[in-house]
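Removed: one protein chain of the complex. Kept in place: all other protein chains.
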Amino acid sequence: MPEIKLELPQDEEAPKVVNPTIFEMSVPGRVGVTFPEPDVPAAPLPESFTREDLPLPELSEADVIRHFTNLSHLNHSVDTGFYPLGSCTMKYNPKINEETARLPGFAYLHPLQPIETTQGALGLLYETQEWLKEISGFAAMSLQPAAGAHGELTGVLIMRAYHRSRGDDKRVKMLIPDSAHGTNPASSAMSGLRVVQIPSDARGNIDLEALKAECDDTLAGLMITNPNTLGLFDENLTEICDLVHEAGGLVYGDGANLNAIMGISRPADCGIDVMHFNLHKTFSTPHGGGGPGSGPVGVTAELADFLPTPIAAIVDEGDEETPPLYGWYSPPKTIGRVKSFHGHFGIVVRAYTYMMMLGEQGLREAARHAVLNANYLQALLRDTYTIPHGDRICMHEFVAEGHWEDAPDIHALDISKRLMDFGFHPPTNYFPLIVPEALMIEPTETENRETLDAFADALIRIAEEARTDPEVLKTAPHKTPFGRLDEVKAARELVLCCWLPEDMD
Amino acid sequence: MFLPHTEADRQAMLKTIGVERMDDLFKDLPACTTDHPLNLPAPFTEMEALDEIAATADANETVRELTSFLGAGAYNHYIPAAVDAILRRGEFYTAYTPYQPEISQGTLQAIFEFQSLMTALTGMDVSNASHYDGATAVAEAVNMAFHNFRGKRKKMVLSPALHPQYRETVHTYIQGTEIEVLGGDIPLDAGPEALIPLIDDQTALVVVQYPDFFGRIYDYAALGEAVHAAKALFAIHINPIALGLLKPPAEFDADIVTGEGQPLGIPLAFGGPYLGIFTARQKYVRKMAGRIVGETVDTRGQRGYVLTLSTREQHIRREKATSNICSNQGLMALAATVYLSLLGKSGLKRVAELNYHKAHYAAEQIAALPEFGLCFPQTPFFNEFAVRCPLPAAEINARLLEHDILGGFDLGSAYPGMENCLLIAVTEMNSRNEIDHLVEHLAEVSHA
Partner (left out) sequence: MSSRADSNIPADLKYTANDEWARIEGDVATIGVTDYAQEQLSDIVFVEYVLDEGDKASKGDACAAVESVKAASDVYLPLSGEVIAINEDLADSPELINSDPYGEAWMLKIKISDPSEIEELLDATEYGALSD
């Protein structure tokens, strides 16, 4: 029977334990939550199947609350500070969303209940679909995918299914810009498509000549993020979509950056055929420390038959006296379901709440102010940091280079680590790949001017420190609960559980 | 509201940018911009929105108002209040993925503890930080097995008693690959050894469920041996509550153990967000998709945690990554971690026993009714069982609903020929009274 408690070495080089794990805190006999005695006779247990031991920790409720509360204090979060992560849209997460998602009428609903008992939920799903369609211009939607990458896989499979349904089995080539998020090529590869990279031109747009060269009858489509990961609205978007369509391909839109264009531009109107949304970005649902997200997919009418099954729909129109009856619809050429049940309903409720509160005007103002905030920051930093396309009005984000010729030892990583000493989460690092030492900065619309000024000041001060006191950057952060962590050690000496696998034998 | 800008703010900012009006920021956009307002409602204040949405919620009847015996992959379990108390902490739920470990140790340590709890429950060596749900965890196991053999073995054997929605999901995921799925037409009462003839040197993976979709418990040792004799991988999909009682699937020599973690402190919520569990043997750690947290030290000599083995993931490998997964189910993994911390060794065992005893009481009472019987009377089960009824399950459920009872899952909707069969789940949330009422109303049905 393996020891649950970690035996820390007694020598002075043993790492200091800031917070013991639940296993280390465990004391035999402690219980957090008790349950009633059975109110039915005990049935004989299946002897050959009962387990001998259950190596779980034993803690009181107060132990558990204190432990996780203390852990929470070690996190930066939107509720505690600024998070200018490019392409993540770390906007404020409204607390009302947490109330609506937890309404018992939603929280206690089993997904397989008969539709007569779930009309409220079905109606909410339906209306969310309608609103997202209106925002984007698409004809049909699925709310089933669990996250953006999941939505991408769904969208790419739809494209593939569409071509094959027309006998176009040769169309296996997917074009992906060099500025794309890694999930784009990964999703394409998972769908059996061949990835071909398309360069960006000097203005940060997709290189039209390179695109034209790839437009042939093996083209399945192009995956485009618009605005792109440089924060720029592609100046040739409609031409790009036309070129792809003329060659018989489809255009996939990665909707990660939708926050810049809600109410301003509708992707379907620009020629995009299929797009995923990130509810946990654009629509204020919380990031959760790494999910859950939600990645609905919108398509044009031509692709509607291929959406995943099932989709919330009106199954009986009703009349003046009876309301419509909501139920489930299975698209006739569906690619199939992409997960169990209906998708992340709890996340959809939050997005629905947000869209209802913002309304038509609010969604557009959110986008406009996201763009205002990003341009303001870009203007404040333009003279201190190289911003490759800084001469253009950016959209909701921009990319700066985190290095200077006269500070050769300083990299984007060092700037990021030092930013934490000023109470800011660093911007996205090293993405997009086409900008060296990239710092992708997206403030979002929910940040006030004082925060933006403080952030710009911090970055300007760091730029000075890079020349006058580079050591303070190289050894940053200094004021956070933890210093830089040894990632090489973590990868070379894998410890992935509270005890080592060999101790289990 | 959520926009902090005053008119003065806007003016000052526009001046710094060097434009006159907000509209100037958009003047360079190409032609495909929207020139008319969207057809969406006007804004609601928080008060009005809550009113409206609460009415929508009230238009549902939930497992609180109705007595529920519905399972089939989502279960009505008790969620201790302390779980949500932690989940509602803004430092957890409004945090981002822990890419900057110096300011994310809360999230990272919680994930590390989650990984440890999953390996403790399943008996496996390593766990990732979660997948979207049980269905996609199984699909990723298929993916992993395919890449493990570098595409040279293309056959995946899936038990017909693996959740129908999981099998559907696998079919969706493999449509762009050369993977072939077998096992769908093996008879349901044939037992796990019936899969053995399907295994050959082209088999990459064999997948079974424990307890299976029908709630049945099987000894998979012989099947595991046959899988390994063919040098294929063996995956077992579990219900984590059952593992409070049942021996861990590691004892059947599984290489991969997946699971649906919704029963661990996560609400039914009309189907999601749920929690995909993914664990494996140590030697497959680099082939596992998803985020993984590892232990290390910081520059100040403190023990800490980081995301590790990132080079498997999409942001590094891009089209060579074996999976595209980015966001996972971080907050739901935290829910499971808090739930298991609260229940602990004795609590989880007690919940599992309650489920077991109540389900067996229900099964015994129902089987004693004339014209009703258990579909698989010889096989042990956990908290779910299939019942043969004198009428179609759909009709039985309709009648039960009139008495505010959600009957079981209509098995005919997933398995042709089982239209008269109901899959009934009983959890610690069902009192003896409720079970007696169910039996009473079922008895009425056969007399009507």
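Lettered A and B in written order, each chain numbered from 1.
Just so it is clear, a contact is a pair of C-beta atoms (placed from the backbone, for glycine too) under 8 Å apart; a residue touches a chain by one contact, two chains touch by 3 or more.
Worth saying up front: this structure is predicted, and the values here are computed from it rather than measured.
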Looking at B:S310, B:S413, B:S431 or B:S446, which residue reaches the missing chain? B:S310
Can you name the residues of chain B that touch the chain not displayed here? 150, 286, 310-312, 316-317, 320
Residue by residue, what part of chain A touches the chain that was omitted? 487-488, 491-492
